[in-house]
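Yeah, one chain of the complex is gone here, protein chain that is, but the others are all in their spots.
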Amino acid sequence: MLLLFPRAPLESVLRVHSSGATHPLEPYRRTMRITVLRALSLAFALVLFSAACSKAQDLVVYCSLDQEFGEPLIRKFEKETGLTVRVEFDIEANKNVGLATRIREEAVNRPRCDVFWSNEFAQEVAFAQDGLLASYASPSAADIPAEYKDPEHRWTGFAARARVLIVNTKLVDPKEIRSMWDLFDDRWKGKAAMAKPLAGNTLTHMASLPFAIGEAEARRYFETAAKRALSGDLNLANGNAHVMRLVREGEAAFGWTDSDDYNVAREAGFPVAAVYPDADTCGTLLVPNTVCLLAKAPHPENGKRFIDWILRPEIEQELAHSRSAQIPVRASVPRPAHVVDTRGFKSMKVDYKAVGETITKRTAELQELFLK
Amino acid sequence: MSAIELASVSVVAGGRTILGPIDLTVSEHSWTSIVGRSGSGKTTLLRVVAGLASGATGRVSLFGTLVQDGRKIVVPPERRGIGFVFQGGGAGLWPHMSVRRTLDFTLSCAGVALRERTSRADSMIELVQLGACADRKPGELSGGEAQRLSLARALVVRPKLLLLDEPLGPLDAELRGELVERLRELQRSFALTILQVTHDPHEVEHVVDRTLRLEAGRIVALDAGTPNR
Partner (left out) sequence: MNRTLLLAACIAFAIVGLAPVAFMFARVGGDGLDALFTERTLTLLGRTAMLGLGAASTALVIGVPFGWLTARTDVFGAPVWRALGILPLVLPPLILAMSWAPMTSLRGGLATTLLLGIATFPLVALFTARAAERIDGRREEAALMAGGLRGVVRMELPLLWPSAAAAATFAFVFSVNDFAVPDYVSSIGPKYNVYADEVFATWRSSTDSARAVAAALPLVLLTLLALIPALELRRRTPLAAFDGDFRSPSRLRLGVWRLPALAFVTGVLALSVFAPLGRLVFESGGGARGFSIANMQASFGRAIELGRVNLQSSILYAAAAAVLCIPLAIVLGSALGRNARASRIATYALVLPIVVPAILFGIGNIATWNRPATGALYDSGWMVVILYVGRFAPFAVLAFAAGRAMLDPRIEEAARMAGAGPLRRLFCIVTPSLWPAILGGATLVYVFSMRELDAAIFVPSANGTVLFRLYNAVHFGRDDFVAALALLVTFFVVLPGLVWSTFARKRLEVLP
């Protein structure tokens, strides 16, 4: 059997054990060499990473227009002016609280943003109210109608989207849908849709209603919508693009969405039509893009250059011809046939400034009604 | 000079005294076995000497140096120069290190130079007859091989004090006898002081100088070893 400890030359072991004095630091020297090598390679990697991450910029633009449309324009601006622009976009999945919150938070210690280009107006009015914006009367804005501009030149509107009712023509004849109240018609029980009015353009739309149809009627509209949403008679989607999807797929027959979302469905060949409702009463709400210069902009001069550039009629024309089919606010700007002429239909008469100033209060009201 | 001196040592864990208070002196180059029932505090006593027992109080001196005073650890375990063989075959072996690497690492911890480490590890591997499995990791060793590796690891740095916690546990009777003989030889050659926990006093009675009997954490008897040593 195998012995646990077969005889071994113990003496040789002892001899080796007692031999040779060593430098006490010897093992540590070797370890240190390896450590230094590792630290150096780590530092090298860090430098590489930093080099890949940091870029100098001449202008910082925060843009809540979709990246798909905003990015090419900004790159074009860079090319034409030679300036390096850092652009930050927003996403609907985050309920668009990203950029607006960032502008406010960053303004506390270290403002980063020069120009805020929003795809609606309420946030900018709120910023103006809180003194976050600088006044700048861009020469490019001279021919923009006065209702799209802040009287104190702190923000300027251009290229609008309309709040339309997108209709699935296989399920409903678009002629049957004429009013925003049709959403609550029992004929369309469970078939009408709108986005939850706590963010984005739907919020702006709802906040505009009291100015167009009066406080009491607007309140009745909110309460009816909330009640029907909770019972399932009205479908509440998580965004306007989602309403468009529900309608184009036939899950809903019609619903509130933005004209750019409608255009996406139209271009893709879905059986959809857009209704510009309440032509004989309050009219259709137009939500312009707005652009503004921040009061503490780190690069104010470049910011002004950008504002001048983006407010030109050519940009409105380009946006009108893009997939987002934005509606030029200047009647003179040429547009394709599917983009409405602002002279040809009744737009909702609202004071954008007043809507923006009440939107926070209105959000709280809608939150109480819709988040149950 | 005495190798170990314990004065008023006790260990409290979870509000219960599991050892002591005890006073004990172990002389140099001696072999003391600790016997007693399970839970009598045998392993705890070894851990106090090693400095590993939490909740220990009292004075502990090793070879004339005070290593623990009250609750304060004066000399931490890693600087006491003690070899420790844990209970159970592979217990405490480093699972990611081969036999050779285990010994090399142990020697490097003791500050032994690289060129000397290799030869010392090789000699120890030869001594414990693990040459055939020098590149295996603990998970690939048999119970006996793992036990030998534990012993080799404890001895390779030539400690003056060796603590053995039931080193014969997993072995059969014949192997136990063999190991005891070998340890005896090593003790003499290395001038070791051995403190050994065993639950079977007979297996080592012919080699030990003293047998210490513990009951409920207290020393109840301290017998001299058998004269045939």
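Note that the chains take the letters A and B in the order they are written out, and that residue 1 is the start of every chain.
Keep in mind that, in the parts below, contacts are C-beta pairs under 8 Å (C-beta built on N, C-alpha and C of every residue); 3 or more make two chains touch, one makes a residue touch a chain.
Fair warning: this is a prediction, and the values are worked out from it, not measured in the lab.
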{"item": "Left-out chain, listing which of the shown chains it touches", "value": "A, B"}
{"item": "Touching the absent chain when the full complex is considered, from A:Gln67, A:Ser140, A:Ser179 or A:Thr281", "value": "A:Gln67"}
{"item": "From B:Gly58, B:Gly83 or B:Pro167, residue that would touch the chain that is not displayed", "value": "B:Gly83"}
{"item": "Hidden-chain contact residue, picked from the options A:Thr156, A:Asn235, A:Asn302 or A:Gln326", "value": "A:Asn235"}
{"item": "Residue, one of A:Ile91, A:Ala137, A:Ala279 or A:Ala331, that touches the chain absent here", "value": "A:Ile91"}
{"item": "Residue in contact with the excluded chain [from A:Ala128, A:Leu246 or A:Ile310]", "value": "A:Leu246"}
{"item": "Chain B residues that touch the omitted chain in the full complex", "value": "50, 52, 76-84, 86, 88-97, 105-106, 109-111, 137-139, 141, 146, 153-154, 157"}
{"item": "On chain A, residues whose C-beta touches the chain left out of the figure", "value": "49-50, 52-54, 66-68, 86-95, 97-98, 101-102, 105-106, 108-110, 112, 190, 193, 196, 198-199, 203, 229-232, 235-239, 241-242, 244-246, 249, 251-252, 261, 264-265, 268-269, 323, 360-361, 363-364, 367-368, 370-372"}
